[in-house]
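For this view, one protein chain was removed and the others were kept in their places.
Coming up: chain A.
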Amino acid sequence: MKLGMTLSAALVASVSWASMASAQTELSMWYHGAGNEVEANILNKIVEDFNASQSDWTVVVESFPQESYNDSVVAAALAGNLPDIIDVDGPVMPNWAWAGYMQPLKIDEAAIEGFLPGPLGYWNGELYSVGLWDAAVAMVTRQSTLDALGLRTPTLEQPWTGEEFQAALDVAKDSGDFEYALDLGMAWTGEWYPYAFSPFLQSFGGDIVDRSTYTTAEGALNGPEALAFGEWWQSMFVDGYAPGTSQDPADRDTGFVDGKYAFSWNGNWAALNALEAHDDTLFLPAPDFGNGPKIGAASWQFGVSSASENPDGASAFIQFALQDQYLADFSNGIGLIPPTAESAAMTENYGEDGAMAVFFDLTQAQALVRPVTPGYVVSAKVFEKALADIANGADVADTLDAAVDEINADIDRNGGYGH
């Protein structure tokens, strides 16, 4: 009897599911987070909720490993096989939008009200992508370290100046308690360099390209401010403040917790580990080298591909995913910064007095997105190499000149990238 009930219920359920499926149009979606179970579970929950919430669309997710995700999208675009919904790293979005892989989103202004600026991907005045989270970087240290070295605790209102920061590094180095005063994370090659280090350059007053025109890097990346940044950057390694490009990746992951470094320039994703190891871990704002303290912004975001025949459905899904509950889920699940104050209040770590709330404030106060231009993908590579070379002792002015030439040549060969 009971078995019969269950069976018939299952039958009804499967029949109704099947009839629903036939009425719904399928939307394909690609995601970069293959291999991360927590992330996949949250995304699958959103997809299930969305599929159940209306009868027009079903979203089907396909996940890729992050390392090969961008290549997969480019290959699919060249072959004409793009899915409806793609996710895209914030600074890469203008490149794909310019190349014609993406179309503007059709979502309500109300859905993105109160968002931090980082997760909103604008290109040519139109919204192409929205992120369900942001990421931020802070100068990680411990209260006990500051006390032992006799240093003032910098605040958002009063961050360290460049001189104060230098003095802090000097006492940390001279104390002899640490292998290195500062851990910049040189072991993390790739996008970490422009994401984490270009804010230093911007705080000096330079930039990767001239943002007023986006057609040249001359003056921005090799002007007097950039040269000052380069000299400072080189001194970090030549004078032994920070481990260089051959830093052991294991040291990057555990060196600060193990007490090898006094300060560590690291992201919110590593914050929980540091807090678990030491209760008195502090997340300090970036130092101000003269042009205001700066940190990077923009992480992975959702957008609609130009190949999609159902942009309305794709946009509807993205808008659906922007509910505070889901934003909070991602934050709780993998420690990311929720993009609205409301969702932040719903999270474990970013609510008022939350252990990582400071990252939300940091993002609000200091975040500056990486240059919004299709040429960013190339200039980021050039910038990374220039920084690695300077850290390894290359002449600062010559290296920055070469980087400027390479970026400018690339902009020329691309007809100005549509600016």
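In this text, contacts are C-beta pairs under 8 Å (C-beta built on N, C-alpha and C of every residue); 3 or more make two chains touch, one makes a residue touch a chain; residues count from 1.
Just so it is clear, contacts and distances are computed from a predicted model.
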Problem - Name of the absent chain as recorded in UniProt (options "Carbohydrate ABC transporter membrane protein 1 (CUT1 family)", "Diguanylate phosphodiesterase", "Xanthine dehydrogenase subunit D" or "Heme exporter protein B") - result: "Carbohydrate ABC transporter membrane protein 1 (CUT1 family)"
Completion exercise
Cross-chain touch to the chain not pictured, restricted to A:T245, A:N310 or A:N332, is A:T245
Exercise for the section: Taking the full complex into account, find the residue in A:E164, A:D210, A:D253 or A:D401 that is in contact with the omitted chain. Expected result: A:D401
Exercise for the section: Decide which residue listed in A:Y31, A:W98 or A:F256 touches the omitted chain of the complex. Expected result: A:W98
Practice task
Tell me where the left-out chain touches chain A, residue by residue.
Solution key: 71, 74, 77-78, 95-96, 98-101, 189, 244-246, 248, 251, 377-378, 381-382, 388-389, 392-394, 397-398, 401-402, 405, 409-410, 413-415, 418
